[in-house]
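Shown below is the structure under consideration.
Here the complex is missing a single protein chain, while all its other protein chains stay put.
Entry: chain A
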Amino acid sequence: MIDQMLAASPNLMNTFLFFTIAAAFLMVILGFVTYAILAERKVLGFMQMRVGPNRVGGRWGLLQTVADVLKLLIKEDTIPKLADRPLFILAPVLAFTPAFLVLVVIPFSENLKFADLGIGLLYYIAISGITTIGILTAGWASNNKYALLGGMRSAAQMISYEIPLVMSVIGVVLLTGSLNLNEIVAAQENWAFIFIQPVAFIIFLIASIAELNRTPFDLPEAESELVAGYHVEFSGFRWAFFMLAEYVYLFAMASLTTVLFLGGWQPIPFLGFIPGIVWFALKFILIVFIMIWIRGTLPRLRADQLMSFGWKVLLPLALANIFLTAIIKELINSF
């Protein structure tokens, strides 16, 4: 259906339709973010032998995040007097928009996909890089030394970890021979890439956690030891936008991991009667759970450990993985 719409001639009706679909999808994402935050707090609570939110919205605290967001939205909008006003306003938008844009290439099931880009994976990685600019802009525009340092630190981290992230994916691309995410899913019909490319999967998982600025790589925020980082001066809905960007990226990154390494909507053998979207959701939830689990377990890395781990461990490993994959593929092809 989407393919036909993309090929259709541009008119007002189609524009309106696209807008409606995007808005509906945004609502789904917001719903995910709401309950991902709740799930995170609940799981972390259970891991720390407490119950987590349980006051607002019944015993399970189902409306806790809704109440939190409502509070953020009605908060006073403060912009520091000496801040760079246009950039300060632009920064949350710059950080959030790419997070939503990257979702367009993710195939959620056989039929539920938005754009079938030939360079889907490249698109994802290129667009997600823009968020770094948003964060750096936020740090700069705040006119606050802590915010600037925090922005620099997170930019350094995100750029450093983007490289192993991309490198680890190249193994998958080599085996598939395509950057199209649909074809990557189709190539995993028999074996998911997690079994063929386990090293790439581990590198990808670690680098994606670092990209998402989550514990143990949450130095840009470091709630318990720093003054917040790049978003110190932000409050109310501008701050909410940074949080939103972070959790939309969680959604996007977990989706991408599912697509690249867990076989997307492909079912486990003999269970093909369950629809693809359910498989996708299950694998997706597993990845999100693993991320929360890691957050609940590991302590934060030091800044120098973080950098040397990215450059001295992950990058060489990823490169070695590419070479090995290429050599093995050539050997198999030649026989």
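Everything below uses one rule, namely that a contact is a pair of C-beta atoms (placed from the backbone, for glycine too) under 8 Å apart; a residue touches a chain by one contact, two chains touch by 3 or more; residues count from 1.
Everything that follows uses one rule, which is that contacts and distances are computed from a predicted model.
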| item | value |
| --- | --- |
| Undepicted complex member, UniProt protein name, chosen from "Ferredoxin--NADP reductase", "Heme exporter protein C", "NADH-quinone oxidoreductase subunit NuoI" or "Urea ABC transporter permease subunit UrtB" | "NADH-quinone oxidoreductase subunit NuoI" |
| Candidate in contact with the missing chain, chosen from A:T15, A:Q48 or A:N190 | A:Q48 |
| Chain A residues touching the omitted chain (full complex) | 43, 46-51, 293-294, 296-298 |
